[in-house]
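Working notes, structure below.
Removed: one protein chain of the complex. Kept in place: all other protein chains.
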Amino acid sequence: MRRWLLRRTAQAAVTLAIAITLLFVLMRAAPGDPLSRLQGDRLLSREEIASLRERYGLDQPLLTQFGAFVGGLARGDLGVSIEYGRPVTSLLAERLPATLQLGGAVILLNFTLGLWLGVRQAVRRGSREDRWLTVASLGGYATPSFWLGLVLAWLVGVKWGLLPPAGHSDPLLDSGAGFLERTVDLLRHLALPVLTLSAVTIATTMRHQRNAMLDVLRDPFMLTARAKGLSERAVTWRHAWRNALFPVVTLFGLWLPILVTGSVFVEAVFAWPGLGSLAAAAVGHRDYPLLMGAALLTAVLVVAASLLTDLVYALLDPRVRLS
Amino acid sequence: MSRVLEVENLRISFPDGQGGRLYPVDGVSFSLERGETLALVGESGCGKSLTSLALLQLIPPPGRIESGSTVRLGDIDVLGLRGERLRQIRGRRIGMIFQDPMTSLNPVFKVGDQIAEGIRAHFDVSRAEARSRSFNLLQEVGIPDARSRLDAYPHQLSGGMRQRVMIAIALAAEPEILVADEPTTALDVTVQAQILEVLDRLRATRGMAVLLITHDLGIVAGRADRVAVMYAGQIVEEAPTARLFARPSHPYTQGLFASVPRLTGPVQRLTPIGGSVPPPSAWPAGCRFRPRCPKAFEKSELAPPLLPVEPDHRMRCWLAETGGARG
Partner (left out) sequence: MIPALDPLTRAWRSPQGRTGALVLAAILLGAAVGPTLLPDPVAQPDVIGEANLPPSVAHPFGTDHLSRDVLSRVVTGARISLAVALLAVALSMTLGAAVGLVAGYQGGTADAALMRLVDGALAVPRLFLLLLVLAAWETVPAAALILLIGSTGWFATSRIVRGEVLRLREESYIRAAEALGAPGGRIIFRHLLPNTLGPLLVAATLGVGDVILLEAGLSFLGLGIRPPAPSWGGMILDAKAVLVTAPWSGIFPGLAIVITVLSANLFGDALRDAVDPRGA
């Protein structure tokens, strides 16, 4: 178990190192360097660009730049945002809580409603309900998150006025408002972004759960469970689902990039002050250090999530835990 | 003797993938008396396992039991039960043991819990009481150090130990009938003997009726009171064990005996039955054994019913009318 743990952690470190290298190479693979685009910008003179280039180390050889880049990473220094003129790390840290609120709510919904629907589909496989749930979830998957977000903001937020169409909190909310009032306000603002992001991501969770469940339902121990006189509920949820949960949990790391991609668009559409809208803004401003920082943070999260889910899996499954 | 189980005209069908249905079990009838052991013998694919699953409505979809089939436990019509009423029968009136102990236990639960679960499904007892009964059951099936085994996971036990746990699970709700579907096929030869010994002992001490499903004639002798031989979804011969072993009458049964090595008596050539068991889609009209039968004759083109050979000995072969199959 301990050796497995060490090996798995080392593997995660290698994956992360490769992801970081890849990101660096990609950024520099573009013709010219990140500042060349500012060349034609009337706001900056040639001299100013040269000094900027020096400041960002872009006049150094590529390998030196990579060394400086990795060195900075090791110190937790992701450089300075071009647009905001502030350290990238502090910008990311500032935006992280809002993203965790949104992402957390979506994960919660995916791993309750999504799993429940997936199990139902498997238990009733081939039924009309199973087929329509598949079509509905694929429909969600086929919907561009930014479009769904815009349509919902327009319909529910503007036209019907049921929920706030954008933002994180009501600016008119009294600063003396109580905890309950603030929570309700936050939930009202969360509703549309969470709905949008869940609709476009839940298909993946449902499919994974359905397939994992179908595999388990074929296992002979299901027959044993039924033959000893357990209720269908106990057979499904206690015996089958406990086993079908593992494969889905381990896919969390692979699912996370889908969530991150979606949140870039959804946060931008709903002006949600999280990392996603920050990344979207960085694209508009061609703010490389910031974009790079967001990509790096995502890579770290994905690798960490994979590692973590493997650990959870090992803890949950006695076959792994006790070997 | 009183009859504890009666199966009549059991038919099980599966879709053939082309809009029609196939009948891998096609009109099986048998009964079981209190304390009796009946062996259901046949090659794989003959429908014997499906027959046993049907007793508790455990046929996996898209398979189904056809209407007109009957399974009676005393005065209960099992196939008419649904939901809670059906659940109360499973495990309580009939306990089941399956072929592969490696995959028949849930890998994520402790074996003690898997036994206790079967107890609490039928008796209103506390967790502690269920645990202590589980402990007794583990001892009864001959698991050494039963106390600590309660907290073991299936993968920590050997195949033989797991099959003993399976037996304990089947006995958890004290059923009057035990169905053992190839209980030793997946085990090593030495372990096989131990498991059979456990089954024999339990049957004697608990007075259970046993339906032993096997392809192995070797474990039937001296263990079963009666034998029913299945071929292609039907019972083709049924007789008390001693009589069947002394005078197998159906050409298929004779073929089975001729292909099993004997430890006693003169050394004989083993003669396997020609050809192989056809799938349900290729069963011929008339006698289903006809294409492989060395004794087939004109009348074999008509499907034979079970015909009496002797008062409690019947076979599904026209030769019973002339006694000609005996030679």
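Should a chain be cited, it is by its letter among A and B, assigned in written order, with residues numbered from 1 in that chain.
In the analysis below, contacts are C-beta pairs under 8 Å (C-beta built on N, C-alpha and C of every residue); 3 or more make two chains touch, one makes a residue touch a chain.
Here the structure is a predicted model, which means the values were calculated and not measured.
Listed by label, the shown chains that the missing chain touches in the whole complex are A. Annotation: of A:Leu78, A:Met222, A:Leu291 or A:Ala314, A:Leu291 touches the absent chain (contact as defined above). The missing chain, though absent from the display, is touched by one residue of A:Val264, A:Leu278 or A:Ala314; that residue is A:Val264. The chain not shown here is touched by just one of A:Leu92, A:Met222 or A:Val303, and that residue is A:Val303.
Across the interface with the omitted chain, subunit A contributes residues 11, 14-19, 21-23, 26-27, 29-32, 34, 36-37, 131, 134-135, 138-139, 141-144, 146-148, 150-151, 154, 158-159, 210-211, 214-215, 254, 257-258, 260-261, 264-265, 268, 279-280, 283-284, 286, 288, 291-292, 294-295, 298-299, 302-303, 306.
Just so it is clear, only the chains that are shown with their structure count from here on.
Those residues of subunit B that touch subunit A in the complex are listed here as 53, 56, 58, 84, 87-92, 95-96, 98-100, 103-109, 114, 117-118, 121-122, 153, 155-156, 166, 169-170, 172-173.
Across the complex, subunit B is touched by residues 219-221, 223-231, 234, 239, 242-243, 316-319, 322 of subunit A.
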